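Below are the structure tokens for one structure; questions will follow.
Every protein chain except one is present and positioned as in the full complex.
For reference, chains read A, B and C in written order, and residue numbers begin at 1 within each chain.
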Amino acid sequence: MEYRFQPSRYYYMFGPYEPALRLKSGDTVVTTTADAGGSDFRGKPIPPEMLQGSEDTEYYQANPLVGPFFVEDSSIGDTLAVKIESIALNRSTAYSKIMSNFGCLTDEGAGKMLLLNQPLKEVRYDWSLDLKRKTGLIELGGRRIEIPLEPFIGSIGVAPRYGTHQTSLTPGEYGGNMDCPESKEGTTLYLPVFVRGGYLSFGDIHAAQGDGEICGVALETTADVKLRIEIQKGKPIEWPRFEDSDHIMVAGSARPLMDAFKIAHLELTKWLASEYGFNILDAFQILSQVGTCRIGNVVDTNYTVVAKFPKKYLR
Amino acid sequence: MEYRFQPSRYYYMFGPYEPALRLKSGDTVVTTTADAGGSDFRGKPIPPEMLQGSEDTEYYQANPLVGPFFVEDSSIGDTLAVKIESIALNRSTAYSKIMSNFGCLTDEGAGKMLLLNQPLKEVRYDWSLDLKRKTGLIELGGRRIEIPLEPFIGSIGVAPRYGTHQTSLTPGEYGGNMDCPESKEGTTLYLPVFVRGGYLSFGDIHAAQGDGEICGVALETTADVKLRIEIQKGKPIEWPRFEDSDHIMVAGSARPLMDAFKIAHLELTKWLASEYGFNILDAFQILSQVGTCRIGNVVDTNYTVVAKFPKKYLR
Amino acid sequence: MEYRFQPSRYYYMFGPYEPALRLKSGDTVVTTTADAGGSDFRGKPIPPEMLQGSEDTEYYQANPLVGPFFVEDSSIGDTLAVKIESIALNRSTAYSKIMSNFGCLTDEGAGKMLLLNQPLKEVRYDWSLDLKRKTGLIELGGRRIEIPLEPFIGSIGVAPRYGTHQTSLTPGEYGGNMDCPESKEGTTLYLPVFVRGGYLSFGDIHAAQGDGEICGVALETTADVKLRIEIQKGKPIEWPRFEDSDHIMVAGSARPLMDAFKIAHLELTKWLASEYGFNILDAFQILSQVGTCRIGNVVDTNYTVVAKFPKKYLR
Partner (left out) sequence: MEYRFQPSRYYYMFGPYEPALRLKSGDTVVTTTADAGGSDFRGKPIPPEMLQGSEDTEYYQANPLVGPFFVEDSSIGDTLAVKIESIALNRSTAYSKIMSNFGCLTDEGAGKMLLLNQPLKEVRYDWSLDLKRKTGLIELGGRRIEIPLEPFIGSIGVAPRYGTHQTSLTPGEYGGNMDCPESKEGTTLYLPVFVRGGYLSFGDIHAAQGDGEICGVALETTADVKLRIEIQKGKPIEWPRFEDSDHIMVAGSARPLMDAFKIAHLELTKWLASEYGFNILDAFQILSQVGTCRIGNVVDTNYTVVAKFPKKYLR
């Protein structure tokens, strides 16, 4: 069944909150997102009362999420296959920024200076998006720079392990703010069910982004997104897996960066060994010679690395 | 007022759960703990129904916590001063372990191998505690090794920032599983209030531990603990602070280890500058020449470093 | 002038040793390499007396280097532009390996276990190279796997800063064992002159390699290599720069991995600012949106990251 869902509430957290909608395996949901700064498809701020909050605590005000979507009959140890059917950008603007205390060349802590040096000054960059030609335009350094748009979902995940909650800024085993260009139209994400119902949430559309999202901000915008959800019963996975027409992939998110790298490559090695008939050392060896990898982000509270194996060698 | 509290429920998580007790600024609470493995002062397993859980999720089964204690009139931006009045060990046994996939010389991931190598075999070590002489005894390597007991609280913290939940294995800005020997009798901990009421929880008594808790397990046991709670209104802090008769201290918890080190020393530098009349560079300079530091743990999901400044130079 | 050079001696170190040949700016040298294991184009071991050594010390026996080539009139503060005119594979075999104590999923230390776990068993893999079809073939996991050959120079560098010597296993500011697939035919490398004469050396041809060289060994083989050297007077650079038809690039080599990443991206940001008219924050911003990066290795004594900027945005 296909649901057209209009969000009435956005969360700043991944967790097992009151579901926005209950889906069944095989269902499709079409919905619209807010941008990372909390504005909608018209560029208007989402009204505060629609943003999650209470008087008892405070929230990190970034990446408001649509959801959570409760998936009926999904249990701990299952996997949610989430096919990204489409990401239709719906706004002719995107913004990016230099932030004073965020980004890989300002400091190591996420949003916190770990330095005595003065913070950078903030700069805002406004991009024009040409949705027909699929390009983004800006003037910088005396140049008119026009880049191809390659939209993807920056933040997508389920309720974290042990039912803990995580801010929408943090990627981890449950997915989350991975900022991976691989979360694009046509890709299927496999996410582990850590809490009964899964509680899928997403948001933070990027119209384009370089590897690592090094300044901490991509071309932030909004889109209409269509996802198809399927439950794979009794198939536990440890970390998010991605699959498109060319690659099987694993996204590891951790600090330090090397741990994210190791997680992604260890899990992909195990995947090759368990499902494709390699012994574990041969799997490691062939990945070593033909694997590629992409750094999603080096700025969030965990960094994200995607390890990729070409499917053409698996036939 | 002094409360004698007998726990009827233990949590595997720091978070704003249903309070065990409501305290006021100035109150004292005396209670008893379970050990990291879930056994009580007689060495008997806590009944499963007293351990937090539900059918919707699973839990990391370590470090059951007493609490949470709601502190009336504490608000976001306040600080809880928690004086550890006493830690009275109440069991003549402690255990430690080599675990197959935990500890700083097995792998880097907390409880997860990031390696293709085979895991270590598990070994359990049973220590006899002489509570009068305050020593722990074991035979190892053909020797009778008797060490002094220096009991401390391994895990103590409030509800994390943004009201998120964290497993009792994780230390952070809210305190948590810091595994710092400085959390001993006589020390006052200052913890930031991130959620109204604070929600203080604690457990995981260590009878003794080396720096870094390198194998991942200390002399795990139980104690009767007496804490006095006071609210410092309108005094926000960023990370846990400790104070005893000799030192002011800050505990930073993060990965990689260097970030924990930087957090602890940056926050202590700021403390010296804001409250003791040094300009920020002079504060950094004098800390550089007389500061000491202690590594709490290098095995948990975040590592913990305590930076220490001698109070004798502050008079 | 073009020199055809037949090595009579191979070094296991980058440093200002007795020059193999003296070149002038504009000269070309054509020579042949030994593979990482010390065998020649026929697969025969290089005679020990041709390998650098003495009775006073020992050497890490990997990556024997051709050179060093002294470049007349090059001084401290100059840059050597080294154009890789051709890499002609000259052997129908390559080997790769699983090593017991090397590679990113065995441990973190280069060639040293930092673990109590048992080392992995060693496995050798023999690849057949079809030099006409430019493919490498192996049978693994019951499959016949044929991969495209994309040969590059694994180790290439000058005498390190301060005239220090470094084993041929270590990459750094001077280049060295970067294991970057970007060091391929058609690329120009820019290397800083740290010692008068530069002392260029190279070797360690890889017929193919995945990102990060995760097992620590690529398709190790030999080639006839043609390089053209040019001096850029009075143009100091801090780290190796690469340029091909599509990208300008910087290779940062350090530990931890995040430092290699930061070095590469900081230097590329500075390059964009100093030569292409961006202010420094705009340079960082545009790199953030269109930059890509590639991990050369995560196994050597320093890790290497290449940051890449598309030249099409610089016109």
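Assume contacts are C-beta pairs under 8 Å (C-beta built on N, C-alpha and C of every residue); 3 or more make two chains touch, one makes a residue touch a chain.
Being a predicted model, the structure only gives us computed values, none of them experimental.
The chain omitted from view is touched by exactly one of B:63, B:96 or B:168, namely B:96.
Remark: the omitted chain is touched by one listed residue; of B:26, B:45 or B:210 this is B:210. Among C:69, C:125, C:194 or C:309, only C:194 touches the chain left out of the display. Touch with the chain that is not drawn comes from one residue among C:95, C:202, C:242 or C:284, which is C:284.
Along chain C, the points of touch with the absent chain fall at residues 12-13, 15-16, 54-60, 76, 108-109, 112-116, 159, 161-167, 194-197, 254-256, 259, 262-263, 266, 269, 280-281, 284. Of the residues in chain B, those that touch the hidden partner chain are 96, 98, 103-105, 108, 120-121, 123, 125, 140-143, 145, 147, 208-215, 217-219, 256-258, 261-262, 265-266, 269, 272, 276-279, 281-293, 295, 298, 303, 313. Within the entire complex, the positions of chain A that touch the omitted partner chain are 105-108, 114-120, 256.
In this section, only the chains that are shown with their structure count from here on.
Central chain assignment: A. Criterion: smallest distance from chain C-alpha mean to the mean of all protein C-alpha atoms. Relative to the C-alpha centre of chain C, the farthest chain centre belongs to B.
We define each chain's centre as the mean of its Cα atoms; on that basis chain A and chain C are separated by 34 Å.
Centroid to centroid, with C-alpha atoms defining each point, chain B and chain C lie 47 Å apart. Shown for chain C are the residues that touch two or more other chains, namely 105, 108, 120, 256.
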